[in-house]
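With one protein chain withheld, the remaining protein chains of the complex are depicted in position.
As written, the chain order gives the labels A and B, with residue 1 at the start of each chain.
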Amino acid sequence: MAKRKASVILAALTALAVMTGCAGGTATNSGSQTPGNSTGSSTQTPAETPKEPFKITIMANLHTPEVPSDKIEKLLEEATNTQLEIQWVPDGTYDEKMNASFATGTLPMATYIKNQSSLIMMKDAIRNNQFWEIGPLLDQYPNLSKLNKDVLKNTSVDGKIYALYQERPLSRQGLIYRKDWADKLGIPAPTNTEELYNMLKAFKEQDPDGNNANDTIGLTDRNDLIYGAFKTVSSWFGTPNGWGEKDGQLLPEFMFPEYIETMDYIKRLHAEGLINQDFPVTSKNDQQNLLITGKAGAYIGSMADVVSLHNKIIEVNPNAVLDVQNKISGPDGEFGVWAIPGFGSVVLFPKSAVKTEDELKQILAFYDKLMSPELANLIYWGLKDEHYSLQDGRVLPIEDISITDREVKPYQALQIGGISTIDGFYDAVHALPAKAKAEELILDNNNYLIHDPTAALDSATYVQDGVRLNELIKDATYKYMLGNIDEKGFQDAINNWLKQGGQKIIDEFNASYQQAK
Amino acid sequence: MVQDKTAGSRIFDIVNYTLLALIGLITFLPFVHIIAGSFTTATELAQKQFVIIPSVWSLDAYRYIFSTNTIFRALGVSVGVTLFGTLFSMLLTALMAYGLSRKDLVGRSGIMFMVVFTMLFNGGLIPTFLVVKEVGLIDSLAALVVPTAINAFNLIIMRNFFQNLPDGIEESAKIDGCSDWGTLFKIVIPLSMPAIATISLFYAVTYWNTYITAILYLNDSTKWPVQVILRQIVILASGLTGDTSGMDDFVRPPEQTVKMAVIVVATLPILCVYPFLQKHFAKGALLGSIKG
Partner (left out) sequence: MQDTAANNAVVVQPKLKKNTDLMRRILKNRALYLMILPGFLFFVIFKYIPMAGIVIAFQDYQPYLGFFNSPWVGWKHFERLFSDPMFFTILRNTLVLFFFNLAFYFPVPIILALMLNEVRREYFKRFVQTLVYIPHFMSWVIIVSISFVMLSMDRGIINELLVMMGFEKVNFLMSNEWFRPMYIMQVIWREAGWGTIIYLAAMAAIDPGLYEAARMDGANRLRQIWHITLPSIRSVIVVLLILKIGDVLELGFEHIYLLLNSMNREVAEIFDTYVYTAGLRQGQFSYSTAVGFFKSIVGLILVMGANWLAKKVGEEGIY
């Protein structure tokens, strides 16, 4: 009896050992960590296409619920003579996985970095020679050389370029509002902040939906000072983007009077009930719900959102009409809008995975091809006639979104460059007039950009404590707008910020600024 | 069991039943909302924030989920990992708990302290990742089971149950000529079914909820358990990723209804496990066996 039990246990342990052994085998066979093994023949002249497909491992950010089918991947492999192994990592855990892989030397050959803040986290590692510098090599490639030099500069570390970037419009920010409400109340599109205030007030008080109930408000906002309304409104008031110059010195935006003016404006909206009372804790979904269900009439954010908002709002109210507006000036009559550095995500090439410069060049060759119009359109829009049709040279995606969601959309995360750097990259048909207008206005924004001068500068204290210190100001900003603290309280917060390291950040950025001049 | 017939007892029952019914309702209501939300359209959900009974019925969300076999495959992985993992963990835990429950075992206290210590001190994500890598488990489903085989909390509880068995049992077993192995498998475990059922449930739930370890250790996305997909949908649908990478334009987040449907699909299987185990919680199970 006892012996039988013992042998059961022994069997279990053996099973475990076998499983471990098999697992070990699988791990090495999938070979994702040792690219050198499978590319024996490709070490000749880098510019020539090797006969064997070149294997590239990639870690990419998954923005869809599911991993895509490999239809597009296979086409890519054929077109570039590569064998791709893509590790998809869900967005919510991307940084953890990336860091764990980095710490264990298992990063793949092309590693995407989620956004600018994640890139800043890697700056130290970049400085310490963990990634390949690709700046000098870019001109050898017809497409890669077209990448915007200013944007590349924004991704650089100590003036050197290590990354390829995915393009983003510099500013999509603007106002989306219920035109049918505005028309009913006889209000034209606002052109400055006072007119906007009046419109919001009218939306709340004058029963724009005509149901004799006092159930509407003006603006719907969410819990994000940057991508919500705040930062855009602050630009309208003339606040610098992150940092601005005053008397030759760089100072943070919250030390400028325009920042206080912005806070006062939103505070007024909140006190008078013109904005959703819980905006500091409202999620994007709930924010949009307020607009879609006709509870709010205005939305400040990316103007390109007008399409999805329109699609949702007409299901609730087929008569709703949305319109967009960008040029809203502040009290000084000037219009400005804050700009992002020009990139969304970037891709780096770890030396732990890319062993030789030859391999690097092959990877760059792959990306060069990826930036060609044919492949760029493939990964962004899909296959012609299967995922879209062309209408006057513009793309009309198919009706069934679930197909594109599953077969095409995830691949968009791989894209390098974008519409301004790829000739022949398709633009979509803008069936909705408001969307077409939004696209125009987004381009128009480019004439009024307010850049962040610290994008390419350095501050060691910022890297270490910047995020935490920003929280102090963020808290103070919200409290001020909700009326929990007054101007003195805000000043105290600023002094606190300065004391806890802010002053050092100012000094360091300024030193870096002087150097860069 | 003799029913208590006194008036005081009746009143006690009435109050008890009422309170419990109320509590049951409060805990269940939000889940009803989720189930209802999964069977309606996105518009309806946006308009009537807290839906209990949808006025518009729709299977859109479920159709979306089951239109490819990804979720089936993920469910399969989850079921497999849960079954095998629970078995494996129970074996290791029961063995160790029994050994450590015998009061005359030398070094018992020291080993238990060692176990408790691991509950407090943790090397962290990266060192554990390195060990898992060195043992060769990366990209294998075993990585979801082996590195978390024994949960110290469960071990402590199980040991406590074993310790509380009447001493007479072990003695009579020994007198009958049973070895330690025999005592454990033929006598102790059958008598500890409440504990076995409880700890099995705990392990099963933990394995069913595997998500971070899956993302970290599995590079091959076909091996992902269902919670990875669920999480991704919930996070995307809740808009928690924000605009930091600006991808929101390109990818339309899943509808709220899809989010609710996935919650239902991912939670229902594990919810069904407990009722099956409940028979082990019948009173007097232990005693009956002893008397027999």
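Everything below uses one rule, namely that a residue touches a chain if its C-beta (ideal position, glycine included) is under 8 Å from a C-beta of that chain, and two chains touch if they have at least 3 such contacts.
Remember, predicted model here, so these are calculated numbers, not experimental data.
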- Identified contact with the non-displayed chain, of B:Thr70, B:Thr93, B:Asn219 or B:Thr257: B:Thr93
- Chain not shown, touching residues in chain A: 2, 9, 13, 95-96, 99, 102-103, 117, 121-122, 124-125, 128, 130, 223, 276-278, 280-283, 286, 290, 295, 352, 463-468, 471, 474-479, 482, 484, 500
- Can you name the residues of chain B that touch the chain not displayed here? 1-4, 6, 8-9, 12-13, 16-17, 19-21, 23-28, 30-31, 33-34, 49-50, 92-93, 95-96, 98-100, 102, 104-106, 109, 111-124, 126-128, 130-132, 135, 146-150, 153, 155-157, 160-161, 163-164, 179-181, 184, 194-195, 197-198, 201, 205, 231, 234-235, 238, 240, 263, 267, 270-271, 274-275, 278, 280-287
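Definition applied: only the chains that are shown with their structure count from here on.
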- Averaging C-alpha coordinates per chain, one finds the centres of chain A and chain B separated by a number of Å equal to 36
- Task: Name, in rising order, each residue of chain A that touches chain B in their complex.
- Result: 1-2, 5-6, 9, 12, 16, 19-24, 26-27, 30, 32, 61-67, 87-93, 96-97, 99-100, 103-104, 106, 114-115, 117, 168, 172, 224, 226-227, 283-285, 289, 292-293, 302, 304-305, 308, 312, 315-316, 340, 344-345, 401-402, 405-406, 409, 412-413
- Mind pulling up the chain B residues that touch chain A in the complex? 42-43, 46-47, 49, 64, 67-68, 70, 88, 91, 95, 125-126, 129-130, 133, 135-140, 142-143, 146, 179-182, 184-186, 212, 215-216, 219-222, 224, 228-229, 231-233, 235-254, 256, 258
